[in-house]
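Heads up, one of the protein chains got dropped from this complex, but the rest are sitting where they should.
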C-alpha cells in the first residue's frame, strides 16, 4: 500500500540536525537580544498609572491598546491564516504552505521587533514596545510571506529562515530610509511591504531558477478541496485588508478613512477580476487562481493613499484598474516571465503584489501631490502629512516627489537585496529539494496515508491488495 | 482519465461576453455615481480636527470608528466567510458557493452604500459615509446572501448580479419605510434582513421552478469534507452573531445588551437543535444539515429585540423555540414545500431565515409593547425607542403595533419584489444551467482534475488506465 515517492536522492534534504540547529541558534539569539534591549513602552508598563497622571489622561481607554488592538488582531490573522492558507492551493504542499509560513513568520516577528525597534523605538538604550510595534512586526513579516509566495514549494525550511533573517533586516533599513529620511507616507505599505517584498522575492526565485521544474509539473496544480482551503486565505486577506491599511494610521479620521477607502477599492477589484477572468478564457469560465489572488490587488494598490483623501470613488477607480492589471498579469505575464526571464513565480506575486504595489506607490505620490488645505482643512493638512518641524515648509508637490523617490528606493533595495540573498540561498548548504521533489510535502513532513488507501477503502479487499 | 461531464448543450451557459459586460458596466456605473454623490462623513474626513473642536470632543476615541469598527469586521466576516462557506456543503458546488457569494456581495455593498445613502445619509447633495454605512451595506447584502441560499446551484452568476441589483434597491425602500416612516426598531434585521431576504428568495425560486431537478439529485448532497467546510461558515455566523445584532445599536448599554441577548439565544438554540435532530430520525443520529443551519435560528429571532430589555432568560426562551421550529422545518416542511408548492429551497432558508425572522419580528413587537419606564428608566426608555420629536407621544403599545406593521410590510415587499425579480430572471438571457447541470461547478468554473485521478493514484498504473 505504501506509495513509492521519489525521495530526493540527488540532493540531501535530510533536516534532522540542520533545521533544529538553525531554529535553536536563532531563538537563543532572540532571547539574548531581547534580554539586552527590549522593554515595555509607557502604555504597557506597570508605571502607566504615573504616566497617566503626567499626561493628564482621565481614562484607561486612552491607552493606545484600545485604538489599535482590534486592527492588530486582524493583521495577525492575515499574516498567519491569510497568507498561510492562500498558499495551500497546491495539491500536495498544504503542510509546507501553512507550516513554513507559520515558522518563518514566528521567527520574523521577533527579529522585526528588534530591527524596527532599533530604528524607531530606541530610547535610553532600550527598545520600548507596545501594540504598534506588534503591528509593524507583522507588517514586516508580511513582506517575507509575499516573497515566500514566489519560491513556494522549491525551498527548504532552512532557506526560508535564512531568507527571513536577511529580508527583515533589509526591510527595516528600507523602511527607515522611506519613513524617516525621505519622510514618506506609506501606512499600508504599498512601497515598503508590497513593492519591496515582491521584487525581492522575484529576484530570489530568478537566481534559484530550476531548468528542470517541469519534472514536478503534475504537482504544481490544485485539487478541488485545496482550492477551497486557499479561498479561506483569500477571504481573510480581503475582509481584513481595511484593518491592514488603517492599523497604524493616526488616531481618529485617518484610521476611519483608510478603512473606508480600502473597503471600496477591494469591492471594485472583485468585479473587474471576475470580468477579465471570464473574458480571457476561450470557454469563458472563471479561474480560481484569479479569484484567489487578483481580487486582493485593490487592497495593495491603496496601501499608500488609503489614509489620504483619496475619496471613495478614487478608491473604486484604483480597484477597478488593479483587478484588470492583476488578472491580465496571471494570464499573459506569468508565462512570459517564466519562459523568457526564467522567473518561476509559484503564486504569481508579480501580479498580486509587485504591479499593484508600484501602482499603489504612484497613486500615493499623485494623491499627496494633489493635496490642498481646502480638501484637508488647515490642521488636517498638517496632520495628514506630518508637515511639522523640519518638514514644516514642505509642499504637496514636493511631498509627491519624495513619495515617487520612495518607490524607486524600495525597488532598488529589493533588487539588490534579492540578488544578495538569492546568491546566499544558492549555496549547497541548505537542503533544498531536487526538481522532481518540488511542491511535495513528503520531503520535509511526515505525511499521513492517503485518504483512499485506508479509511475509505477498507471495505474493499480486492482494491486494497491490487497494487 | 477525463471525466465526461454533461455539458449543458440544451442551454447556452457560455459566459465569456455576457458576464464581463455586466460586471464592467455595473462597476463603471458605481464609479460614476460614487464620483457624483459619495464623500466621507465628518468623522472620516480630514476636517475632523475642526469637527472635534466644534463638538468639544477631547479625544479621538470618541470617533464612531472605535465604537463600531470591531463589530463591522465581525459582520464583514459573516457575509463573506459565514454565508460563503455555509453554502459549500454541496459536494461539487464549493467554488460557486463561495465565489458567487463573493461576487454578489462585492457588488451589492457598493450599490447598497448608494441606495441606503440616498435614504439615510444624504446631506447637501452628497452621501456622507462612515463606518456605520459600511455595516449597513453589509447588512443589506446579507439579505441577498440569504436569497442566494434558496437558488444556490441553479442560477448563473449574471442572474445573481441582476438579482442583487434589484434586491438591494427593494431592500433599501423597505428599510426606509420601516425605519423612517413607521419608526420601527430593527437593529439586527429580523424583519428588514431575514424576513425580507428569505421570502424574497423563496418567491424567486418558486418562479424559477425546475420540474426536472431530480436529474441532478446525486449532486445535491454533501461529502464528508464539504460538510466540514460548511461548519466553518456555520461557526463564524454563530460566533459573530452577537456583533451582528449589536453593530448599529446605540452606543453604550444598547450595544452591550444586544450582544448578551444574542449570545444567550444562540446558546439555547444549539441544544434544542441537537435534541430534535436526533429525535426526528429513526436511527436517532444527528444530521449535519440541522447543526449547520438550525443552530443559527436563535440569532435571527432576536434580531429585532436584542437591543431591548428582552433579558437573558427571554433570549433563552426564544432560542429554545427557534431551534425546534427550524429543525422541524428541515425535516417536514422543506420536502412539503418542494413537492406541494414547488418551492425548491436548496439551503432551507425557509427554516433558517423566514420562520425565525417572522418570530423575531413578533418577539420584537411584543417586547416593545411590554416596555415600561420602570424597566428602562426614564431616559433609557426614551433613548431605547427614540421617542423624541414627532414620536414623543408614542406609547409602547402603539410602538408594538407599528412593529407588527413592519413585519407585514416586509413580507409584502418581499413577495411582490420576489415575483418581479423572479420574472426578470426567468427571461432566457442570463445563461442559467440546464437541470442536469445544476449544483455543478464545472459549468461556470475551471475545475481542477479530481484528487484521485492524479496526485493520489499516480502510483497505480492499473487503475490509472482502467477507465
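Going in written order, the chains are labelled A and B, and every chain counts its residues from 1.
Methods note: a residue touches a chain if its C-beta (ideal position, glycine included) is under 8 Å from a C-beta of that chain, and two chains touch if they have at least 3 such contacts.
Keep in mind it's a predicted model, so treat the numbers as computed, not measured.
Q: Of the residues A:162, A:191, A:232 or A:267, I need the one that contacts the missing chain.
A: Going through A:162, A:191, A:232 or A:267 one by one, A:232 is the residue touching the chain not shown.
Q: By the contact definition given up top, give the residues of subunit A that touch the hidden chain.
A: 14-17, 19-21, 23-24, 26-28, 30-31, 34-35, 38-40, 43-50, 52, 59-61, 63-66, 69-70, 73, 76-77, 80-81, 84-85, 88, 92, 94-95, 98-99, 102-103, 106-107, 109-110, 113, 129-131, 134, 157, 225, 229, 232, 443-452, 454-456, 458-460, 462-463
Q: By the contact definition given up top, give the residues of subunit B that touch the hidden chain.
A: Those residues of subunit B that touch the unshown chain are 3-4, 61-62, 66-67, 70-71, 74, 91-92, 218-219, 221-225, 227-228, 231-232, 235-236, 238-240, 242-243, 251-257, 259-260, 263-264, 266-268, 270-272, 274-276, 278-279, 281-288, 291, 295, 309, 311-313, 316-317, 320, 375-377, 379-381, 383-384, 450-452, 466-467.
The rule we apply is simple: only the chains that are shown with their structure count from here on.
Q: Could you put a whole-Å number on the gap between the CA centroids of subunit A and subunit B?
A: Whole-Å distance between the two chain centres: 31.
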